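The complex appears here minus one protein chain, its other protein chains still in place.
Chain lettering (A and B) follows the sequence in which the chains are written, and residue indices restart at 1 in each chain.
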Amino acid sequence: MKLLVCIKQVPDLESRFKPDATGTWFSETDLAFRMNEYDEYAVEQAVRLREQLGDSCELTVLSIGPDRVVEAIKKALAMGCDNAAHIQDNAASSKDPWQIAATIAAYAKDKGFDIIFTGMQSQDRGSAQVGVTVAELLGIACTTTIVGFACDSGTITAKRELEGGIKGVVKLKTPALVTCQLGLNVPRYPTLPNIMKAKKKEIIAIPVGDLLKEEALAITASFHPPAKKGGGIVLEGDVADLVEKVIAILKDKTAVLR
Amino acid sequence: MKTLLIGEYREGKLLESTYELLSFAAQLNADTAMLLVGSESQLPAYAGTLYLADIATCGEYNPDLHKKLILDAVQKENPDCIVFLHSSYGWDLAPRVAAALKAAQISEVIANLDGGFEVGCCNAKMRRTVKSTTARTVITIQAGAFPVLQPGGSPAVQKLTADSSGNLEFIGYEPAEKKDVDLAKAEVIVTAGRGIGKKDNVPVIQALARALGGELGASRPVVDAGWVEHSHQVGTTGQTVSPKLYIACGVSGAIQHLAGMKKSDFIIAINKDKDAPIGEVADVLVVADVMQFVPALTAKVAK
Partner (left out) sequence: MEATRQIYWNMGHGVVIPMYILAFAAFGVLAWGFWQRLPIWRQGKALDRFDHYDERVKRMISEVFGQAKVFRVTEGGVFHSIFFWSFLILFAGTMLVMFQADFFTPVLKVNLLSGEFYKAFSLVLDIAGILAIVMLAGLFIRRFVTRPDGLEIVRDDYIVLQLLFAILITGFLIEGARMAATELQQNPALARFSPGGLLAGQLFTTLTPGTLLVTHKILWWLHFVLVLGFFCAVPYTKLRHILTTSANAFLAPFEAKGSIATINMEDDTVEQFGTATISDLSWKDIFDADACTSCKRCQERCPAYTTDKPLSPMKLIKQIGELAEGNPTGSLSETISQDAIWACTTCRACQDICPANIEHVNKILEMRRNLTLMEGAFPGDEVKTAVNNIEVNGNPFGLAFAARGDWAEGLQISVMEQDSDVDILYFVGCYASFDKRNQAIARNFITICNAAGVKVGILGKEEKCCGEPVRKLGNEYLYQMTAAENIELIKTYNVRKIVTTCPHCFNTLARDYKDLGLDIPVEHYTTYINTLLENNKLNLTPETFRYTYHDSCYLGRYMDIIEQPRSILTRAGGSITEMDKSGYDSFCCSAGGGRIIAEEKLGSKISEARIKMATDTGAPLLVSNCPFCMTMFEDGIKTGGAEDVLRVRDLAEIVAERIVA
């Protein structure tokens, strides 16, 4: 069985974001990068399946981006992926989800992957499109936001997380793609021997131009902070007045009171 | 401008959030048609075209079949925008439709702007304005970002059917696990800190949480003191949370606590001390006695 897991390296969300020179994405100065959280669930699930199936199975990790993404790839290798593809693209952040999906699909097209794992969305862009679009481009079955996964002789049983904690149970025939959600598993912390082994695993570098032939369908016109939501105001005075003010703020700034 | 709105059924019921699509379309001043995989017994109160596929034969979750139904309706309606809710149904289905049409998709829209659609990014810390370059655009809108709009009336129903290629089979629903509390997924958290004074005051905070449809949180000292169970603890030694609304009652804001809740979308802190560290992360700091302010707020919210 051949497995693929697609990961993205994203900035830590505690970072302070500032627009870059183009004004359409963030400047990378002072940002700390890590593996997209949802992709960690994807890697963990893929590695568990890889372990379940043993040596008859091969697990590839793929990431698109500049050289820094190799750090995220190394982490996935240390968690248990067998080999890696680094699709080199210094301008990955300017690509729209369609282009990213097209790149992955072009890579995966002839490789015969039985199951592809992705995160349900990236933490920075959050479009939640790439996984499903890859499946559509490859013409394979797909389900999203899974919090439960089992695979038995070519049939996947997945549990989708729906609103309010309800779960939808779905069966898919391989080849298939699943997008992974918080709650699916607890990603492992790589052990030191595996970190050492990962250093020797092969990372194949592929220039993005070899794979991507599509133009963007959506373009980002601007990247900016949200309009001030009255942040950091201090209210003092009579309790009754304070209550009125807070109710007004709740109605105005949150979706909680209507 | 013409929109095709994709409504939603879950567990045999029309979801009220379907009406949020209507207010989004209204903001665009667009002509609307709606598509719904549902049943005639429960139709949306809206006077317009409704493409209806029977939920009994098409299923609640059958993305491939639902995609075909939508493509069919797209052909009939020729809309500029196909609009979904950004829900477990919408985010699953929208990219399939977009890919089939090779249309741009803009996810989780929170506002319409002149220059494009406004979407959140970087965990709602930042915004992007996104434009489509294709003739048709697939859009998902953020739940709650647009108000519910119930125009009334009855739709003009046109029935649709399609066949499924069947590479996916929906087995059924599993009910939500009955957990004591799951703060990580709560949309509203009202947290009790040492400032509430004593264990007997916990129900006062709990009442506000309930009135807002949220969960009770607690700071570490409150949990340590045995006033509230550990499953409610917010902070690096408890749970890291990011609700839409976080109300900190009498929480001074130790670093462990701040690190566990500062990702919340909107933070209101109630504290006697104007200089309490919680003020640094709060959007609103209410300088007041917690035990006076909270019951008054609860009473008002409950109305």
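The rule is short, and it goes like this: contacts are C-beta pairs under 8 Å (C-beta built on N, C-alpha and C of every residue); 3 or more make two chains touch, one makes a residue touch a chain.
Because the structure is predicted, anything quoted here is derived from the model rather than measured.
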item	value
Contact residue for the chain not shown (choose from B:A53, B:I139, B:A254 or B:A269)	B:A254
Sole residue of A:C57, A:I166, A:L182 or A:I195 that reaches the chain not shown, by the stated touch rule	A:I195
In subunit B, positions touching the absent partner	194, 220-221, 224-225, 230, 236-238, 240, 253-256, 258-259, 277, 280
Subunit A residues touching the omitted chain (full complex)	12, 14-16, 30-34, 186, 188-193, 195-196
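Following the convention adopted for this analysis, only the chains that are shown with their structure count from here on.
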item	value
Separation of subunit A from subunit B, taking each centre as the mean of its C-alpha atoms, in whole Å	20
For the subunit B and subunit A complex, residues of the former touching the latter	10-11, 61, 63, 86-88, 91-92, 94-96, 98-100, 102-108, 115-116, 119-134, 137, 144-145, 147, 167-177, 182, 184-185, 187-188, 212-214, 244-245, 263, 265-266, 268, 274, 279, 282-289, 292-293, 296-297, 300-301
Footprint of subunit B on subunit A - complex, ascending	11, 13-14, 17, 24, 26, 96-98, 101, 121, 123-129, 132-133, 136-137, 140-145, 157, 159-173, 176, 182, 215-226, 229-236, 239-240, 242-244, 246-247, 249-250, 253-258
